[in-house]
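Remarks on the structure that follows.
The other protein chains are all here in position, but one chain of the complex has been omitted.
Here is chain A:
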Amino acid sequence: MNGADAWHELGIEPTNDPRAIRAAYSAKLKAIDVDREPEAFIALREAFEFVQSFVKSINSTPGSTREAAPDPPEEPSREAEEPFRSDWPAQPPIGTQAHYHALEALLTDWAGQDPCLSDGEKSEALAHWTAIAADPHLQQISALDELERWAAWLISATLPRSNALVMPVVSFFRWERAMGSISSDPGVEYILRHYKALQFLDQARLPTHSHHPAWVELRSKAYPKSNRGRVDPHTVYNILTTVRFCCPEVERQFDPLRVEMWKNNTADPAYLRTVQHDYGPEPGGLPRWVSWLIPAWFLLAIIAASFGHRP
């Protein structure tokens, strides 16, 4: 449907007065029997929605002269009623402002330094979050909505620096229930993938978990002449890839030499599959830190492959 058709369907001249559009829609609607002529309703509805979104975009673009009605008296009031909403709030929402700014600064200002938070910074970040979450304003659904958008943006953009906040924030907004829904926010989806990965790593630390032997293997001290432990390689790759994607700081707990030993097999298809499937990022819309990781992996994989094929 194009614009001319839509205005024709509604039976009015182009206008940006929402009231005139509604009046025309209402008059047309009353003239049809929706149950007997659903097609007529569908066509009318399509025209109505098309025109509404068109007018909305015009009215929210200041200085637009296209198809301006001679007298658009309520243009400013419409704007006040439904202002343009950005999903990336520049300003944090109401209340406890200092904590918002501090947390934002803590997570975003790290040029050239360690991408991970130190333990001290972690507890600082958690303290800020606890203060924000305790704000009584959040009982209001509008404030909660703002905070949710802000938190989804801040955390997804700063992972893995914001790792320490993933668990508390996910449980605060109960995002895990929204997992896998068609309409969920991409930022939230991204955080949830990290959440799953972090949960997996937490569980691997328990002796009962199937990946625990691999966890122990990676942490055990290796010497130049040591051999790899008798562990299912797949589990080691799972742990290594998860750590590298989601929380690089954990790799410090591993023995570098031991990790090096397992690296020889990183060209293994199983390794790559885990990377792609389980917790790997999907291209597009990713925080900036990923951009330097991807070439690094390819490089690693190529090096490992060339070593592996040496006769």
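Throughout what follows, contacts are C-beta pairs under 8 Å (C-beta built on N, C-alpha and C of every residue); 3 or more make two chains touch, one makes a residue touch a chain; residues count from 1.
Methods note: contacts and distances are computed from a predicted model.
S.K.: Tell me the UniProt name of the left-out chain, picking from "Ribose ABC transport system, periplasmic ribose-binding protein RbsB", "ABC transporter permease", "Hsp70 family protein" or "Cytochrome bo(3) ubiquinol oxidase subunit 1".
M.R.: Spelling it out: the chain absent from the display is recorded in UniProt as "Hsp70 family protein".
S.K.: Just to verify: which one of A:5, A:145 or A:260 makes contact with the chain not shown?
M.R.: A:145
S.K.: Of the residues A:3, A:38 or A:256, I need the one that contacts the missing chain.
M.R.: A:38
S.K.: Over the whole complex, note the residues of chain A touching the chain we left out.
M.R.: Spelled out for chain A, the touching residues are 22-23, 25-27, 29-30, 34-35, 38-39, 41-42, 45, 49, 81-82, 85, 139-142, 144-145, 174, 180-183, 273, 276.
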